[in-house]
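A single protein chain has been omitted; all remaining protein chains appear in their positions.
In order of appearance the chains are A, B and C, and numbering begins at 1 in each one.
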Amino acid sequence: MSRIGVFVCHCGENISRTVDVERVAAHAATLPGVACATEYKYMCSDPGQTLLKKAISEQRLTHVVVAACSPRMHERTFRKAVEGAGLNPYLCEMANIREHCSWVHEDREEATAKACDIVGMMVERTKKNRVLPAITVPVTKRSLVIGGGIAGIQAALDIADAGHEVVLVEREPSIGGHMAQLSETFPTLDCSQCIMTPKMVDVANHPKITLYTYSEIELVEGYIGNFQVTVRKRARSVNERTCTGCGVCMTKCPQKKIPNKFDQNIGMRTAIYVPFPQAVPNTPVIDRENCTKFKTGKCGVCQKVCGPGAVDFEQQDTLIVEAVGAIVVATGFDLYSISEKPKGSPIKGYGEFGHGKIPDVIDGMTFERLASASGPTGGKIVRPSDGREPKQIVFIQCIGSRAREKGISYCSKVCCMYTAKHTMLYHHKVHDGQAYVFFMDARTPGKSYDEFWRRSIEEEEAVYIRGMVSRLYQKGDKIVVMGSDIAVGVQVEIEADMVVLATAVQPQQGADLLAQKLGISYDKYNFYSEAHAKLRPVECATAGIFLAGACQGPKDIPETVSQASAAAAKVMTLFSKDRLEREPIVARVREAGCVGCFACKKVCAYGAVEEKEIRDRQGNLLRVVASVNPGVCAGCGTCQATCPSKCVELDGYTDEQIVAMIEAL
Amino acid sequence: MNNTIDISHYAAIADSIRAEAARILEQGVVTAVVAYTTGRRAGSVQPVIITAAAEAERLTFTAASVNNLAVYLTKAKKDIPRSGRIGIVVKGCDLKALVGLMGESQLQRDQLYLIGIPCAGVLASTVRPAEALIAATLAPKCRECDAHLPEGCDYVPAVSLPSAPTLEPSYAAEIARLEALTPAERWAYWKEQFAKCIKCYACRQVCPFCFCEQCLCDRNKPQMVDTTPRPAGNTAWHIVRAMHLAGRCAGCAECERVCPMDIPLNLLNRKMAKELKELFDYEAGFAVHEKGPLNSFMEKDDQSFIK
Amino acid sequence: MHPEKNNSSAFEPKIIAFVCTWCTYAGADLAGTSRMQYPSNVRVLKFPCTGRIDPVFILKAFQQGADGVLVSGCHPGDCHYIAGNFHARRRFAAFRKLLEFVGVDLQRLQFSWVSAAEGGKWVDVVTDLTETVRALGPMTEFKELALEEQWSGALTTPELKEAYLQI
Partner (left out) sequence: MQTYISHHNFHTLLDTLITGGIRVVAPRLTAGTLLYAPLGESGDMVLDQLPRRSAKEAFFPVCEDILSYEKGGQQVRLTDVEPATFPVTVLVGVRPCDAAAIPVLDAVFSWDYKDEFFLERRRKTTVIGIACTTADDACFCTAVGLSPAETKGSDLFLTPVADGGYLCDICSEKGEALVADGSSLFTELGNVTPLPFASPAVPAFDLKKVKGWLDGHFEDPLWDGTALRCVGCGACAFVCPACHCFDIVDEGTEKSGKRRKSWDACGFWKFTHHASGHNPRDKQPKRYRNRIMHKFKYYDDKFGQTLCTGCGRCVRICPVGIDIAAIVAEIDGMAVE
């Protein structure tokens, strides 16, 4: 007979406000097999856990049910506590009477009745819980970092400096990401490239880092400690080993008018190119879509001029399989191009602001390239349309961000600061120019941020207008910006030479597809979801996968670098052990009943089911049955639902446990 | 409508089976032959397993050769194929079951020597074995048979299959009739049918695909399905049975034939076959499928029923 | 006492939800952390994945007196276990057809994809099903069946008659 202890938590008042916890405990006490039932203000607190442990030893409890918050919140806490009191942690279950009950129902009677049911259900389930011994698996102490922006670079360097090998995969021909595009950074106005490029070089030179650029993730298999990742290394058409990076090919390439994405398409590049002079690796890539040789079969100049003979038109994509134990996802962000509505996006677009139609309406990143000393204009701020210096410039904030009617409700977080920075950069370069900023609110939390923002107004003469722009149109060579200044309550009309839009920060295109390969979850905007918003902000719910940077949500550089280092620290923690204890929620085959139809094998997405031969003592084959490799099994239980005779069972979610719950209702 | 069904070739088939069974046993091609023999009652035919060429003369094939002999190669009868290569007489519908068993790793093709029957149809379970085969006495499954001639057999008697009259499919009509009813009316229909069930498990025991050694419905930890022959447990049993056969049942209709309580079990199986055809374009046939429709998927599968 | 209140409290549907832990359970948690409100009729059973949900559980839920059943998991492509929800989708596409054929009103059996980010959708799905089932009234079919016997074993006691009337 089981002796179950039921512990009902008040969660301060979070539960007890709507659920009569005393009644829940009293009800639990009447359930068959319950030896003690009690309630307490904060079960997760130290005294709460002590109470639990004491009850286990004094009442000789065999199982424990904690009726409190979601198991996603504190299951670990209580299982650890139970383990501390000498019980197997899997004999403890949580009844979720907070997220699923007290917080979502107002009627005290109803909520209490529901809480009683939830507790009753979990008591019955727990009765059927079995002791589950921990499973340990070896840890491959190599890490994969996806994305070679500042987040990926920082994470890769930190992990590599700790002595572990890192595989860094970048989709573009060079690492560097968006930070390499920036001119100067707030709030210090450091030159972005000056602080970024040394780190890029560190990556290139680090003996522990294997760098794959112009590459993408093809397939991710395995699980924490034991991932197999297939990387598609796209054909560069240039042999990275033999290329010396002399650049002759680029100077000789006849195709010179291809818009350079790195320069936001305002600068031009050749068909064989590096995106920017400080690119790492400094190996060009042939843009096959625009290369005459690939389009027509003629040309081939680059090959002819290449001294080391590195140009290889026949090069194919290669697939490389890397074994790693942890993955850091650092795929960063993209700025939403407001002129068009991407397919499948919930965002409605801002056609009314003329972006893409009026050449002198640009986005913030384009302004960065204009302002960058290494940019296409050599750092001169000029109009894309005619190359003239804009004397009146209007910045508009919150384009896309915080606009629920347009589909995005979040704040992009960095725009207030970079717009302030832009006004300064502008003022430094166009001394007689005037900058105007339309803004809804100025959000400047962060060290020295508000001071920086104030400086743009107080010292750099930017005129901030609180209000939104209602209309914007081309009039001659001017752009008329009409808006309202709600602080003063007047309509404003500015004849501007240039307009800069602070467009929303969004996840990279295809972020959802990568998430599906990794088996991690993402929100409705495709930002990746952390395991816990407060307590596990750098981990994914999928064990062994960590997040760094803006792929999780808009972030500025210091935040991104902090999170990247945090993710690296998590990886190092994981690598600090030779073997990893993993949740023993895995499938097991009852061989005696298995008829070897292998339906389980057919549905297993992990290849965890193997065929096992049963032989007699003489070695004669009797039957072939299914067998689950507990190291590979991820614990989804699809095999069990598929097995006709239920001869494969998922520990922790057995039919007995589930039926007990259904029957309790 | 032409009411007679020409089975004049069955005598020649019986001769050929006797000769071929004797030959393959004699020459050691097989260790046993699973076939049909005559019973005591007039016209009755029953399954038989012979291991010597001399016994081959007992074999027969008539319109009363209703059994799907595939059941003798699975589950409790697994000893039979283990003894060596087995010869087995199969009608088209029976062969589909064997093919299904191969897809589910229960049999291997090279373990079998298939004697295929060009089949014009067999008798319904509701008539005595001595009755003449006419449209009215034909087994319902034969009315909608698309597998008169088994494919891929090792031996098929050299007889020509007489042309068969076209008959209205009875299962399709009955399914359509039930589908047109309200849920409450359908429930009432099945409730009455399932109430008769006495849990003799003839449907399970005779089904080639119910090859589990430990049936889910016999388990008591947990008791997934009540085992007693009461309306509740009966209904659960028949729903679980139909679900477990969905995407596997090859339509031999043995379950329905053997039900001593006349429950139209094959209706459930045909309904599921129809749905799986519509949903996933799956049909049981003569080709081995590596995965069944319910242990595979396509990303574009219908999900119109999911919010 | 208000007569309306009395009427509406006459029948409170029993809704059993089978959900996966990664998406829908988390979505329901989010509804909680966001303090959204929904009818208290639903009882949630957590599974690792919709792939683990055996059709027999749905049957069992109805037999145990559920008036409505909800099965909910991750959106296609979002399965924490790669493809469990795809297998579940096929399985339930077939199973619901079977239940429909034996006479179960499919309005009582809802399937949904609710992600960890869709607290609001969870609230909508649960509310809709609860209200649909409330309008349909109690699911009497399986409950009646549970009290029925073969004629030879049938008993005629006042308790049984009472139980029958209470369905």
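Definition applied: a residue touches a chain if its C-beta (ideal position, glycine included) is under 8 Å from a C-beta of that chain, and two chains touch if they have at least 3 such contacts.
This one's a predicted model, so the numbers in the text were calculated from it and none came from an experiment.
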item: Visible chains in contact with the missing one; value: A, B, C
item: Residue in contact with the excluded chain [from B:25, B:49 or B:272]; value: B:49
item: Full-complex contact with the absent chain, from B:16, B:67, B:235 or B:296; value: B:67
item: For subunit C, residues in touch with the removed chain; value: 64, 149-153, 155-157
item: Touch residues of subunit A, complete complex, unshown partner; value: 30, 32, 124, 127, 592, 660, 663-664
item: Residues from subunit B at the interface with the omitted partner, ascending; value: 39-42, 44-49, 67, 71-72, 76, 128, 192-193, 195-196, 198-202, 204-206, 218, 220, 223, 226-230, 233, 254, 257-258, 260-262
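In this section, only the chains that are shown with their structure count from here on.
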item: Pairwise touch network: line, ring, star, complete, or other; value: complete
item: Gap in Å, rounded to a whole number, between the CA centres of subunit C and subunit B; value: 35
item: Chain centre separation in whole Å, for subunit B relative to subunit A (CA means); value: 53
item: Subunit A residues counted as touching two or more neighbouring chains; value: 603, 642, 646, 655, 659
item: Set of subunit B residues in contact with two or more other chains; value: 216, 224, 294-296
item: Contact footprint of subunit C on subunit B as seen in their complex; value: 178-179, 183-191, 195, 216, 224-225, 229-232, 235-236, 238-240, 242-243, 246-247, 268, 271-272, 275-276, 279-280, 293-297, 299, 301-303, 305-307
item: Contact footprint of subunit B on subunit A as seen in their complex; value: 592-593, 595-599, 602-603, 624, 642, 644-647, 655-656, 659-660
item: Parts of subunit A lying in touch with subunit C, wherever the complex brings them together; value: 70-73, 96, 98-101, 103-107, 110-111, 113-114, 117-118, 121, 512, 515-516, 519, 521-524, 529, 541-542, 585, 603, 605-606, 634-638, 640-642, 646, 650, 652-653, 655, 658-659, 661-663, 665
